[in-house]
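Only a part of the assembly is drawn; its chains keep their places, and the rest are absent.
For clarity, chains are labelled A and B in written order, and residue numbers in each chain start from 1.
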Amino acid sequence: MIAGVIGAAGYAGAELVRLLAGHPEVSALVLGSVSLEGGRIEEVYPNLLGRVSAALEKPEAVIARADVVFGALPAGLGEGYAAASLERGVSYIDLSADFRFDDDEPTYTAWYGKPYKRPELRRRSVYGLPELNRARIKALAAQGACIVGNPGCYPTGASLGAYPALARGLSGAGVREGTGGVIIVDSASGVTGGGREPQRSFHFSECFDSLAPYKVGSHRHSPEIARNLAKMAGRPVPLIFTPHLAPMNRGIQSTIYIPLTAGWDAAAPRPPGAEIVAKTAGIRELYADFYRDEPFVRVLPEGAVASTGRVRHSNFCDISVHLDPAGSTLIVASAIDNMVKGAAGQAIQNMNLLLGYAETAGLMAIPASF
Amino acid sequence: MIAGVIGAAGYAGAELVRLLAGHPEVSALVLGSVSLEGGRIEEVYPNLLGRVSAALEKPEAVIARADVVFGALPAGLGEGYAAASLERGVSYIDLSADFRFDDDEPTYTAWYGKPYKRPELRRRSVYGLPELNRARIKALAAQGACIVGNPGCYPTGASLGAYPALARGLSGAGVREGTGGVIIVDSASGVTGGGREPQRSFHFSECFDSLAPYKVGSHRHSPEIARNLAKMAGRPVPLIFTPHLAPMNRGIQSTIYIPLTAGWDAAAPRPPGAEIVAKTAGIRELYADFYRDEPFVRVLPEGAVASTGRVRHSNFCDISVHLDPAGSTLIVASAIDNMVKGAAGQAIQNMNLLLGYAETAGLMAIPASF
């Protein structure tokens, strides 16, 4: 099978190339790049030498030859390539935000500043968080070529961390205005999330040895997370999302605060007692049970905390479950590799679902501890 | 003036030595170490060569000669040295938790596992967060030698970030049980916070290139932060505190979520509008006004975000003020250098207050941008 990648020279594209080159069902790659067309991928990424050698071609050439097309491009370019792919009868997996909002064009437009050019494409598209939408993805694929809106990196880790609590009704967040509280997602990402183009924010000397929040209250992934939480809870859920830039290359660690009850305890905090430990164990069990059949979600045992260093280079989402000492807030830590489960790996997981391969095909890399 | 440091070979002690050696009022240092007694500080820290040369002596020798004594020791050792210092008529500045809880022995004991041996010492001690307690510190010092409980690193950044909001009544947190909400402090610290003794958690290969929460819901700094917030608000305030370990050496960045009103907005998040910008500007002005005369607190202008890279090696606490798009939660980012404002620098600030020096003496280092 020939896999095509448009935007292969960007970081998400390069990660797709690296992972697809090791995929057991992929026999060849056809790569596209607008800015570097005419070059070769192994010149842009010498790490690929001896393993992958391919010209960077026009996007049209990719669509013309591939059996599935990945678009790893900035927002706003996906509709045209998706339509062209469908026309040729092949599916299009979009790593931008263009197909993440289904028919909610107003939200997309509010955050990305552009209208849908071809809104009708959403009849053939699905939001590709397999743990949430596996059945829909498969059902759509059963009808022929289709489009997957691959989730954003922050939304993947944040949503998977909150899903069991919301789906099982643990939280009153959003139940009654004014009382249920808000879900807070506090995340930190490695710098690869900023992409390949040099800019001051990602200049080594500016971000090394420093931790910094950014786009506080205004990051584009907020509406995507909120949308997922609402689907999971079955109702709108108030959300606050704060991303941080951490001095590392890969990984997103999210700490998610989910109110369990309306009553807070303002007494001086005390060390967590036996009751809290037991309650936490119960919720951990619920989480483990919820994700029992998921190949890429690991609910960690007692004593372990989800950290980016344990999922490095893998498609895993690690989740650890904690409780504040007053027992009123569930604190979930989740960790993913932003380039794998947060981008290229999840896109391949979607490809596997679309094409009927084993869902884990090409994605069995064991995380490197160091 | 002779400054004495007990525990000089630990990281906080070494930072005290570095800063005190450049203090205009300090003419000599006398250094103590239990574990390395008999050695020399410049052998333990070769960076000091040519600038500081001093034997590591018994703690008693330090107390016998110093005009002010710093204790940079694990919790549980401060009372004896403090008493001995007072007996000799010199003040004792304790960097452990031993004098941070005043007469609230139950909370200290619950978290540190030890009773007070000499509870009466708290009549001569004060919690040394100058921005909160400057008047009390000075008043106590006016009566003679005394004890300062130097704040913890996390509590310093977290408390200063929340202070204006609580003192000016912006937040309803804790007002009415069940409605006012909780204050969440989500912090990340550099690895020097773990001290000088090698252990697996702080082994380079274990923590490099990874971000990890730890002691979720059970960190000893929780009660100290809660205590400060309660003093600032004039009432108990529910608190959740989550520390993270970040792959850098210095700095603590805290993101503090302070509920402003009881009503949450569960509509899809939208980009912050003009109203939010204006409201944020108002709160920023309030913060700037609140800290107008503080020499070490910088309320950042619009567009800037408090990050550890901007306070590196300085005694500053940077604060930036943000608002969630729904306008219901104040999001404050604060950043300190954990070894300076979070430990040694603040201890020297307290020394300056005790001894009547300019509060900024020896603490005017400009942060290094890189």
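Note that in this section a residue touches a chain if its C-beta (ideal position, glycine included) is under 8 Å from a C-beta of that chain, and two chains touch if they have at least 3 such contacts.
Here the structure is a predicted model, which means the values were calculated and not measured.
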Whole-assembly copy number, given 2 chains displayed: 4
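As a convention for this text, only the chains that are shown with their structure count from here on.
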List of chain B residues in touch with chain A within their complex: 104, 107, 110-111, 174, 177-182, 184, 186, 188, 205-214, 216-218, 222-223, 226-227, 230, 235-242, 244, 246-251, 253, 255, 257, 262-272, 276, 305-310, 312, 320, 322-326, 328-329, 331, 333, 370
